[in-house]
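All protein chains of the complex are present and in place, except for one that has been dropped.
Then we have chain A:
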Amino acid sequence: MITVEHVTKRYGAVTAVDDVSFVCRPGTVTGFLGPNGAGKSTTMRMICGLTPPSAGSATIDGVAYRDLPNPGRHVGVLLDASAQHAGRTGREVLAVSGQLLGVPRSRVDDVLELVGLTGAAAKRRVGNYSLGMRQRLGIAHALLGDPSVLILDEPANGLDPEGIYWMRSLLRDFADRGGTVMLSSHLLREVEAVADHVVVIGNGQVVADGDKDELLAPGGLVVRALEPPALERALADAGVAVRETQDGSFTVDADAETVGRAAAAAGVVLLELRPADSAGLEGLFLSLTSAGATSAGATSAGAASATAPTEDKGEAA
């Protein structure tokens, strides 16, 4: 389990990570989602004791990373696949770390096979590797110590579609066996495909944290009428909260029958009554990646407030 509590990192006047807290539980894949420069990598480096936090703390199974006696045996870390000595072969990179970790030599062959770097590929120097091969080597490296926790920064980077599919199955399998996985990505679809739990970070702050299913649940219903003011009155009379959207339709947090009956009773002609297709998370994420994102929308939100639909973007910006 990874526990991050009120972690802050300041560089001079710039606050790269601002009071970030979240938990990654065993048996789950946590997607750490955010646009470039949101503070994902800095947060991950702080979890791994490579960057000292300005405030707050992070623990792995209740222990600070630095205090783990042999951290590589508990936590598999891949922070930067390119940070390997170009002059070593893929196998040698793993053999060196394996010696440090104290794992049997056969373990190197096992993980090489697991990531599909066998034969000639394992004997090539890392300097001649493609980015995809480096990612595979990095994942092999993370798995070398047979850890129960994986921390992977943008592991899908540089992998081909087949490699991405392979990695998803690998992480899914790891979590299903009781492991804890934390992976970062700046791609919502990537996280959506593999994560059970999603933590969204923007401008160094957690803006959403919840189960993927909740965060990605449709944000209520969309209802549109021939005469919008009449519909708004009818729904208000029925006690249904209404939000107007830019094209004259409304989003409501009520079931279709309630809306339909209210409209029928008032004699309002409905043109559209359907589940909102835009997931709240996507809208939130888009608002983060847009340049106007400010800390106004950056309150630590549960699933409920994170399902605020796209049009809220206008208010936040």
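Note that contacts are C-beta pairs under 8 Å (C-beta built on N, C-alpha and C of every residue); 3 or more make two chains touch, one makes a residue touch a chain; residues count from 1.
Convention: contacts and distances are computed from a predicted model.
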| item | value |
| --- | --- |
| Among "NADH-quinone oxidoreductase subunit H", "aldehyde dehydrogenase (NAD(+))", "ABC transporter permease" or "SCO1/SenC", the UniProt name of the subunit that does not appear here | "ABC transporter permease" |
| Contact with the hidden chain (one of A:66, A:123, A:261 or A:274) | A:66 |
| Option touching the unshown chain, where A:170, A:201 or A:252 are the choices | A:170 |
| Listed residues A:96, A:131 or A:241, member touching the removed chain | A:96 |
| For chain A, residues in touch with the removed chain | 45, 48-52, 65-66, 68-73, 77, 79-80, 82-88, 92, 96-97, 99-102, 110, 113-116, 141, 143, 146, 148, 166, 169-170, 173-174, 177-178 |
